[in-house]
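Heads up, one of the protein chains got dropped from this complex, but the rest are sitting where they should.
So that you can tell them apart, the chains are marked A, B and C in the order they are listed, and the count of residues begins at 1 in each.
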Amino acid sequence: MGLTDLLFFALSAVAIVSGWRVFATDSMVRASFLLLLSFVAVGLIIVMLAAPYIGVATVFMMAVEMMVMALFMVMFMMNPAGLNPMMMVHQHRFSIAAGVLAFAGLTAAILFTSFPENSVDPSTPVVHDLGIELLGPSMLIFETAGVTLLATMIGSVILSSRSGRFGMADQGSKPPGLEPDGEPAGRQPEQGGGHHHH
Amino acid sequence: MTTFLAALLLILFLSVGFAGAAVADRAIPAFLAGQTAPSWRLSLADAVRLLQTQRIRTEAPDALLWWLAPALYLALAIVGLAVIPFGQDLVAIPSEVGIVVWGSCEALTIVAVFMFGWSANAPLALIGAYRYVAIGLPAMLLSMFVLIGAALPAESLGFIEIVEAQRTVWNVVRQPAGLILFLMLGLAISLRGPFDYASPEDLAGGVTADVSGPGLLAWKIARLTMLVSVSAVTATAFLGGYLGPILPGFVWLLLKTAVVLLVLIWAGSVFARMPPARMMSVIWTMLLPLSFLMLLVVGVELLLWG
Amino acid sequence: MTLATVLIVAAALIGIGLYGALSQQSFVMLMMGLELMLNGGLLAVIGLWANTMGGAPEGQLLAIIIMAVMAVDMAIGFALVTAVYRKRQADVTESLTTMKH
Partner (left out) sequence: MAVSALKRWAGKAPASVFVAIGEGMRERVERLFADPRIERAATPRHAAIFLIAGPMRLEDREDLRRLHDQMPHPRATLLWAAEVGEALGDAEKLNFTLQPADTSRADEAALDRLTRIWAELSDGERPSEPDLLHDEPPNPWQGIGPHGQGGKGMMGGTPYGRPMAMTADDLRDGLALDPYTARFGPFLPMFPPGLLLEMTLQGDVIQSAKVLRPPLPQAARDDASAALLRLARLLDLLGLPVLGHRARLAAAGDRPSSTLETLGRAIRWSGSTLAIRPGLGAVEGQGDLRTRFDDLLAVTGGSSAETRPELPESAHLSSLLPGLEWSEAMLVLNSFDDETLSALAVVKEDEDKDGHDHEGSGYMHHEHHGHGGHQGDGGHDHHAGHGGGA
């Protein structure tokens, strides 16, 4: 077992263990940082797999994403510091079974498939090739991703802003009635759905 | 062999840069305040004082993250410096995506600062941490656009190619506003002056408000190291890095880094800090479009004359 | 570091992510599960690209698309959480039994 293998197994262990701890820790902020750790480990594995740009970009992007995630955790969760034990799960057994099953099924598929052997030549200028591909033959796909991101930005601003379609979101934002001063159109929400624990 | 030599040079660069930064960090503010320059011993004496001070624990801190944050900050500063070439083939971590590596270091620095403020479990520290994230993320974003502008003429994301592409003309000539934007990022990432939203006076030290003794010392060391790193990156991306006549490249880089470092410390002492909400709107509505514009200008220039 | 080991690590990440996405009540934790699954997917794509495609750049392009998907997923996810929270003060899945209002 060479140094590369050793490093790979160590990083894999970090990725998997921290990925599991995400759902087992009491502190929400720690959970997002554990997920970040998992991403960093995967990013480094990707760098080892001869795709330096993708690997480092994963680390870069995920650092930002998980930072935002941590902020949202503190905002929306009670007990973000994990001072009390934290276990908010439903259909627990089913989920565990599904997770294990997914892993077992995928592993079986991996072990029983014969993949073609055609490794990357270490001398290939992969980053250069990627750049040419992105701005050459696959420009349309790349641009589509860009437009999608723009739409996402607009969409998330609209969704999260206070002013809803029919008035302030937190003041009901009820649609106007079908006749003047009538009942608001559409189905009425049942009571509940409220926020019990905050 | 060259990697080994580069690693040695990295250590040398770090120690020289750090010592210089520690002295300049006291001398320049003292000079600007119209006082006599303090002795270089003062920084050391202060460090020794902190080392001998008790490390206080707050109530129910996230002890692990509190320890890790300064270490992470320091490690990021060192990794960021390690992708900088000291000569044509002298890089401690040769990477063809050096800019992206540096970008990751910037992003993770924000995480480290947040960790530090969060884990103390104290209100002022947490407010400082939150605020820093709000300012740090967009500042980092625009620094990446500026860096892409520096990478365009090189047609590469690696720092060596970026330096080599500056043999004809330094990037600072191509995008002077880019240099200024990047210096702002430098202030933000090394937590000083007008961009120090993490540990300002109005929060009684913000993220450091509850840290005493060795913990505070570690944080200060990491902060100064990051200052050295970001100065070196600025010198490499905009001022031609190791390029220069007669003297060896390493010395040139060191000199240019020193200049940037002095400018950063000076700027950190003479410009006012806006309240965060105002700074936020300035970044998003003025500086970010400016960075797009710089990118566009460089692109057009390369299309026409490149 | 053979292809099979890389893919098994990816499968493990997908399995854990699936467990998280199915079991967590809180929206934010649920999204962490989704992110973890995408993480595994990313690793699998790059593993396959590196070992079976001989460095054809389209494989990396797919990875970039996955990263874009991650970003979209996060942004829209958080925007939805905020919208729902504004409306109902709710941050767990059980409080959303109806989609209207």
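Keep this in mind: a residue touches a chain if its C-beta (ideal position, glycine included) is under 8 Å from a C-beta of that chain, and two chains touch if they have at least 3 such contacts.
Note that this is a predicted model, so its numbers are computed, not measured.
Contacts of the undisplayed chain with visible chains (whole complex): A, B, C. Within the full complex, the residue among B:Ala21, B:Leu179 or B:Leu216 touching the omitted chain is B:Leu216. The chain not shown here is touched by just one of B:Leu203, B:Leu224 or B:Val298, and that residue is B:Leu203. Considering the full assembly, B:Gly193 is the residue among B:Gly178, B:Gly193 or B:Gly249 that touches the omitted chain.
In the full complex, the hidden chain is touched by chain B at residues 29, 32-35, 38, 41-42, 44-46, 48-49, 51-61, 120, 122-125, 127, 130-131, 193-194, 196, 200-205, 208-213, 216, 269-278.
Not every partner is drawn; the one left out touches chain C at residues 82, 85-86, 89. Those residues of chain A that touch the chain absent from the view are 75-76, 78-79, 83-88, 161-162, 168-171, 195, 197-198.
By definition in this document, only the chains that are shown with their structure count from here on.
Rounded to a whole number, the gap between the C-alpha centres of chain A and chain B is 29 angstrom. Centre to centre, using the average C-alpha position, chain B and chain C are separated by 32 Å. Touching of two or more other chains is recorded for no residue of chain C.
Taken residue by residue, chain A touches two or more other chains at 53, 57, 68, whereas all remaining positions touch fewer. Of all the residues in chain A, the ones that touch chain B in their complex are 27, 29-30, 33, 36, 52-53, 56-57, 59-60, 63-64, 66-68, 70-71, 74, 81, 83, 127-128. In the complex of the two chains, the chain C residues touching chain A come out as 1, 3-20, 22-29, 31-33, 35-36, 39, 42-43, 46-55, 57-58, 60-61, 63-65, 67-68, 70-72, 74-76, 78-83, 85-98, 100-101.
On the chain B side of its complex with chain A, the touching residues are 60, 62, 65, 95-97, 100-101, 103-104, 107-108, 110-111, 114-115, 118, 121, 130, 133, 137, 140, 156-157.
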